[in-house]
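A single protein chain has been omitted from the complex, and every remaining protein chain is retained in its original position.
Right, chain A next:
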Amino acid sequence: MSAVVMIALVGLAAFLPRYLPFVVLQDRKPSATAKDLLGYAPVAVLAALAVPPVLTPTGDGDRLTVLGPYLAGALVIVVVAYTSRHLLLSALAGTVVFFVLRAVMGS
């Protein structure tokens, strides 16, 4: 895909939600329900992005890897993130486990 188009589209998608409320529909307030639903989107996006690489490292969508570096690394992240509440620390811990396991398993 063309890099310039890609960057422009991301820029537009990032800017519109930030800017539009400042200039349009000045008298409208979003309903409480709408606010709630908007608040659910980030978690849903994160789940949609976090799950496939962990459960299908091959990306073909029909093979669940029961135990391998990907799943093991992810489990470590879940545990460390849950206990430490620290983003980088948990991502780092899982990544270290991932690479150690890969090296050990020789893949």
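Criterion: contacts are C-beta pairs under 8 Å (C-beta built on N, C-alpha and C of every residue); 3 or more make two chains touch, one makes a residue touch a chain; residues count from 1.
By definition in this document, contacts and distances are computed from a predicted model.
Engineer: Which one, "Zinc import ATP-binding protein ZnuC", "AzlC family ABC transporter permease", "PTS system IIB component [Lactobacillus acetotolerans]" or "Cytochrome bo(3) ubiquinol oxidase subunit 4", is the UniProt name for the chain you do not see?
Structural biologist: "AzlC family ABC transporter permease"
Engineer: Considering the whole complex rather than only what is displayed, give the residues of chain A touching the chain that is not shown.
Structural biologist: Answer for chain A: residues 1, 3, 5-23, 26, 29-30, 32-33, 35-56, 59-62, 69-70, 73-74, 77-78, 81-82, 85, 87-88, 90-92, 94-95, 98-99, 102 touch the chain left out.
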